[in-house]
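The structure appears below as structure tokens.
One protein chain is absent from this view; the other protein chains keep their places.
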Amino acid sequence: MADWEVIIGLEIHAELLTESKVFCGCNTEFGGEPNSQVCPVCMGLPGALPVLNRQAVELAIKAGLALNCTINGTSQFDRKHYFYPDLPKAYQISQNDRPLCSHGMVELSVGDRKRQIGIQRVHLEEEAGKSVHVGDSIISSEYSLLDYNRSGIALVEIVTEPDIRSAEEARLFLEKLKTLLEYTEVSDCKMEEGSLRCDANISLRPKGSSAYGVKTEIKNLNSFRAVQRALEFEADRQRRLLQAKEVVLPETRHWDEAKGMTFSMRSKAKAADYRYMPDPNLYPLQVDEAWIESIRQNLPELPDAKRDRFINDYDLPPYDADVLTTSRHLADYFEACVQEVDEPKLVSNWVMGEVLRWLKAHELEIESSPVAPKELGGLLKLIQEDVVSTIVAKDVLSEMFATGKSAVEIVDEKGWRQISDADSLEAIIDGVIAENPGPVADFQKGKTKAIGFLVGQVMKASKGQANPQKANEMLRQKLQK
Amino acid sequence: MELSLKEMEELALIARLYLTEEEKKILPQQISSILDMVHSLETVDTEDVEPTIYPITGSGVLREDEILPSLAVKDALANGPDIVDGYFRVPRIIEEEYES
Partner (left out) sequence: MFSSMTISQLRTLLRAREVSAEEVVISVFDQIDKVEGDIEAYVTLCRSEALVQAKRADALLKEGNAPDLCGIPIAIKDNISTAGLKTTCASRILDDYVPPFDATVVTKLKEAGVVIVGKTNLDEFALGSSTENSQFHVTRNPWDRSRVPGGSSGGSAAAVAAGEAIAALGSDTGGSIRQPAAFCGIVGLKPTYGLVSRYGLIPAAPSLDHVGPLTRDVRDAALVLQAIAGWDGKDPTSVQKELPNYEAVLSEDITGLVVGLPKELLDNELDPEAKEAIFGVANVLESLGARVEAISLPHAEYAMASFYLIASAEISSSLACFDGVRLGKRYGEAKDTTSMFMKTRGQLGIEAKRRILVGTAILQEDNYTTYFVKAQKVRTKIREDFQQAFGRCDVILSPTTPTPAFTLGHKLDRPVIMYKSDVYTSLANLAGIPALSVPCGYTEGGLPLGMQIMGKPFDEATVLKVGHLYEQQTASERRLPQKEVKANG
């Protein structure tokens, strides 16, 4: 039986974080009343003309730089024609032959291996409007309703080379891409609001072969998980067909999340002809070196560089550095906290552990964390200064999230300060020794493990406030006398 | 190039144009003769000639990213032939080749 190689290429559309649309001044804010963010230009009223948004170009260049692309000094806007009611002019202004950015590359870590995924192009184009289907689905609804608020929002289309070799790699690529676009503040990448969308092309070929097999295109991939699942399903489906000596049809398939299957939407026997032509209203886009250079200079530190710096400067384990740099906000949070408390591993443990766990439980993002880095720093300082124990600190953090109060306030209000002074501790320790003659005798006979039990008893008697290290030391001194 | 009726009907579908019987009779020949005008161009040597897309050599203006007022909703909808709840309504969309 033949061994098959999976070939995947992705096409990603990301909405750019501009204030206004790509060719007009309409607001891009999400969720407005239907058809309240439209004008003659983005509604395609005849006679209105497109004027390109400088910031859209700048963000697309940023995306290109983050993806290691060549930024082309001259690029061209083309009209891509098709009739669909959400497309006001019946053509989309896009870039065909001469995209703004091309020949890029993204490096992925897949397990222990490094993989390089080529980026064929990053081009600028305009978003379409939104159609709401009255009824259960496109097919069964008798009418559709059109809202053009999204029409004309700036998009980048990012096309990879067919370099991806598994469904998992596809997901990892998308995660990396999302991180890069968020870092550079090119896009907010909210898949649920449609600001990041992905279509996937997949084909199989016998291992060792260099020719490509027949590919299918999968649409309706609404989450990273869906991308991986759909590609796993589709690879499997194609493999079975090929092994049964059947043919894979060149078609567009729709991912059904609930059923966990892809379905044929339409045959691509005759490739769509979009009748591309240069848009006579838009002169070629000229981008000079100086502009590209100034964008490059102002590019934030990208995740790979940041990760390496975290390992080198903060002496963090690679795992911690990976997790902390998945999001620029998380990395910023970490670094702001390290400013307060100069113990990076302690900060890393708390951010990756307690903070993320709590945020996840409340479905919050790090940038909207109720506990600011400075506040977390305040808590961690109390640990460093032995004011609270790690166990108590977890309770304090929980209170901080709930009340918004500072760590010091909570510790004082609750009387949770750790007992470290010898006099107070001595009284408690003496009591514990008196009440536990058995373990005391065990320890003195050489069963050193018994000390643990006794420290536990001290903690219990102090309601967790005793400094466990101090208690341990004092117990040993007393019992060895 | 002699355009057949079938070829013209394909073009008409792509262009979303309903044609009358009368138009179907006369258009194929007329369209063919217009397309045939290209033959007169074949004698012009255009090797290494750049195509003219724009009549003058211009450079594109860029707009600053500033929000400008949109149309009032009622003005945006005013010309719509079928308006429901602030939306433009269309009959069932048959899924066709399209992408963004």
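In order of appearance the chains are A and B, and numbering begins at 1 in each one.
Here, a contact is a pair of C-beta atoms (placed from the backbone, for glycine too) under 8 Å apart; a residue touches a chain by one contact, two chains touch by 3 or more.
These numbers were taken from a predicted model, which means no experiment stands behind them.
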Touching partners, among the displayed chains, of the absent chain: A, B
Residue among A:90, A:214 or A:241 touching the omitted chain: A:90
Full-complex contact with the absent chain, from A:62, A:79 or A:229: A:79
On subunit A, residues whose C-beta touches the chain left out of the figure: 40, 43-52, 79, 81, 83-85, 88-91, 144, 146, 148, 273, 275-277, 280-283
Contact footprint on subunit B, counting only the chain that is left out: 3, 8, 11-20, 23, 26-27, 30-31, 33-35, 37-38, 40-42, 44, 46, 49-56, 58, 60-61, 63, 71, 75-76, 78-82, 88, 90-94, 96
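Following the convention adopted for this analysis, only the chains that are shown with their structure count from here on.
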Separation of subunit A from subunit B, taking each centre as the mean of its C-alpha atoms, in whole Å: 40
Residues of subunit B defined as touching subunit A within the complex: 14, 16, 53-54, 58-71, 73, 76-77, 84-93, 95-100
Of subunit A, residues touching subunit B in the complex: 13, 18-20, 24-27, 33-40, 43, 51-57, 82-85, 87, 92, 125, 127-128, 131-133, 138-139, 141-148, 155, 197, 199, 265-266, 272-273, 275, 278, 280, 282-286
